[in-house]
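Missing here is one protein chain; the remaining ones are kept as they sit in the complex.
Letters A, B, C, D and E mark the chains as written, and numbering starts fresh at 1 in each.
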Amino acid sequence: KKLSQKVIKDTKDKITLIEANLDDQTGEGLGYVMQKLMNAGAYDVFFTPIQMKKDRPATKITVLGNISDQLLLIKIILKETSTIGVRYQHWHRVVMQRRFEKVTTDYGEIKIKIATYGNVEKKIPEYIDCAQIAHRKNISFINVYQSAIIAAQHLN
Amino acid sequence: KKLSQKVIKDTKDKITLIEANLDDQTGEGLGYVMQKLMNAGAYDVFFTPIQMKKDRPATKITVLGNISDQLLLIKIILKETSTIGVRYQHWHRVVMQRRFEKVTTDYGEIKIKIATYGNVEKKIPEYIDCAQIAHRKNISFINVYQSAIIAAQHLN
Amino acid sequence: KKLSQKVIKDTKDKITLIEANLDDQTGEGLGYVMQKLMNAGAYDVFFTPIQMKKDRPATKITVLGNISDQLLLIKIILKETSTIGVRYQHWHRVVMQRRFEKVTTDYGEIKIKIATYGNVEKKIPEYIDCAQIAHRKNISFINVYQSAIIAAQHLN
Amino acid sequence: KKLSQKVIKDTKDKITLIEANLDDQTGEGLGYVMQKLMNAGAYDVFFTPIQMKKDRPATKITVLGNISDQLLLIKIILKETSTIGVRYQHWHRVVMQRRFEKVTTDYGEIKIKIATYGNVEKKIPEYIDCAQIAHRKNISFINVYQSAIIAAQHLN
Amino acid sequence: KKLSQKVIKDTKDKITLIEANLDDQTGEGLGYVMQKLMNAGAYDVFFTPIQMKKDRPATKITVLGNISDQLLLIKIILKETSTIGVRYQHWHRVVMQRRFEKVTTDYGEIKIKIATYGNVEKKIPEYIDCAQIAHRKNISFINVYQSAIIAAQHLN
Partner (left out) sequence: KKLSQKVIKDTKDKITLIEANLDDQTGEGLGYVMQKLMNAGAYDVFFTPIQMKKDRPATKITVLGNISDQLLLIKIILKETSTIGVRYQHWHRVVMQRRFEKVTTDYGEIKIKIATYGNVEKKIPEYIDCAQIAHRKNISFINVYQSAIIAAQHLN
């Protein structure tokens, strides 16, 4: 089960953030390694466009993960990218508590993530549910997403 | 009074740096939250374009602030953006000492920030003064800025 | 009245698209020129980060406008930026028809832009209305925006 | 069959290039529309990070396609994104001739694209073949890709 | 002699703009090709970070040049990059008239480019002169650049 789909009750933790600069790797290979890292349990992986010396356009890869997975994630980066070194740090996090409800829209059932922190509350339709319905029924993703927001208005 | 317009005598401090990745928020909403955070006393707010999983273009928001404002700034991010978690760290800073002088140009008075650190000295025309004069007199911003540099040459 | 707030009935037109690469201008000056160009009637102005020769990070400015305003917009760019040349082209456009309705939410009245093209219809809450209400009532922009979508569901 | 996997003999054609600026759409929704456009036969779809007025980070979507698909692609953009208008132009292209060969590596068979134009020749291992082998055999993508280059050296 | 250092009297011309998307090339190789294209007479070469399908960070290369050099520049791109096709268009340009003067500063002689268009006039210190002086005398580039602006104030 992915982190973003788990019920979360604590509101504080610590994570590892791992980075490497890549100027001798192709974009194709980077799409591949993002998938590898997500499959290995990384909380998140993202790319930032950077500009390195000698007129080189390059990509910074950033991986967020559980501290106990740090070595595993570093090894994947060293194996699957052209970098010969990675840097990392621990970061603190504040996270909202999360639970899930289902709502019924004209188009079908959609899961709603309800996130709370103090008196802040947010209701976020699950991307995958909206995307699957939109695809199957040939309506626009925006329409499905908005119908989920409408259906979720009386949830609490 | 904004940080960038204060007289500063110390040359070291520590700040908090708060980040969140946003792939389910619109650019319109992000322009709004930048303003909210600046109004709440953030030292600086900036956006970095990033690329997240599932072919999603996204935006990383970074907020720099006083450590005593950390919780306040985190709460604004949680309230005003779609993120359900933020990460943060403390960073060390080296800052130049700053004082202000006024110079008179052909176009009007302009405040000059004089920043020093050891034997490094920089004279920086205040943006807002240059912009207002340029706008009011319908001359180019560059011309006004350059006239301020010329007028400031004998300041010390 | 800005283009984005006009009632539009035609669905085709032609516009000018003007570009310049800037590696010897500051970000401060570029924020200033964006405002100048919008005030002069540009349909849109945007910046793209680019990487130029000799390890220079730079900014490409793009201005969209009415073909009859082309020379005016070019002159502003030449006057207000460091570039010594601009390039331009005409582009074709397909635009949706637009009209406006007001809806009443728990938080106040909000204008809705209704855009149609063939059987596609979109209802888009006006940014400025949402932002002003959110600011005045100290609720989050997202909440106001979502309440406008809920209130607009039965419009047509 | 995708364009990039077709045998190509001509070296000139004309394509349509369609663009829209998006500041009121989420990254999640944009990942969805990229897939939709590729499925509908677009030659290529890509995102460019841009910066719009009012401090809004935004995304420019660009779609390349066959001129006969222009209206179809425009309609998908209008239906699936928040934009209310798109701009387009025709571009000329010079393309290399392409044919395909298979090579046998220590890890398995890999298709090689051989592209020629005048006296320029390039041998490019197919991404999907390399990725599948790397994944199945748990070796790095780079290793497989390099083994394909080694195996292809005597092809012509 | 490079375009940016020539005396220019006309204020209109037409150029070619050539583009290719690169997701299977390294940043190292791209720094190399930029140099090749500049040496071959391109007016300008720049890179834009883009995001392609399958989670691939990529780079768009753009080359501006004389229309008579179009085929030469296209061939260099096909030879030196991994792309198997390029797209191009002609763009119109408005350029400022340019001439050069020398000024004497406390640090040495610096060439000033004087660009004019109608009643717009800009004085731009030559980068290379400022950089060489700054490097040789171990003063900051900004100081040298500002001293050139001060020395150029009475030029016309």
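The criterion applied here is as follows: a contact is a pair of C-beta atoms (placed from the backbone, for glycine too) under 8 Å apart; a residue touches a chain by one contact, two chains touch by 3 or more.
Since we're looking at a predicted model, the values are computed, not measured.
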| item | value |
| --- | --- |
| Chain not shown, its touching partners among those shown | A, B, C, D, E |
| Touch with the omitted chain, as defined above, among D:Asp55, D:Asp69 or D:Asp129 | D:Asp55 |
| Residue, one of C:Ser4, C:Thr26 or C:Gln153, that touches the chain absent here | C:Thr26 |
| Touch criterion as defined above, residue of A:Ile15, A:Met34 or A:Ile74 at the omitted chain | A:Ile74 |
| Contact set of chain A toward the excluded chain (per top definition) | 21, 24, 48-53, 58, 60, 74-75, 78-79, 82, 84-89 |
| In chain C, positions touching the absent partner | 22-28, 30-31, 34-35, 47, 49, 52, 54-59, 82 |
| Residues of chain B (touch criterion as defined above) contacting the omitted chain | 15, 17, 34, 38, 44-49, 62, 64, 89, 91-96, 98, 113, 115, 117-118, 120, 122, 124, 127 |
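Definition applied: only the chains that are shown with their structure count from here on.
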| item | value |
| --- | --- |
| Neighbouring chains common to chain C and chain E, by label | A, B, D |
| Contact-graph separation of chain B and chain D, given in steps at minimum | 1 |
| Angular offset of chain D relative to chain E [C-alpha, multiple of 5 degrees] | 120 |
| Whole-Å gap between the CA centroids of chain C and chain D | 29 |
| Between chain B and chain C, centroid-to-centroid distance (C-alpha), Å | 24 |
| Multi-partner residues of chain C (each touching 2 or more other chains) | 48-49, 51, 53, 79, 82, 89, 120, 122, 127, 140, 142 |
| Chain contact graph, described as a line, ring, star, complete graph or other shape | complete |
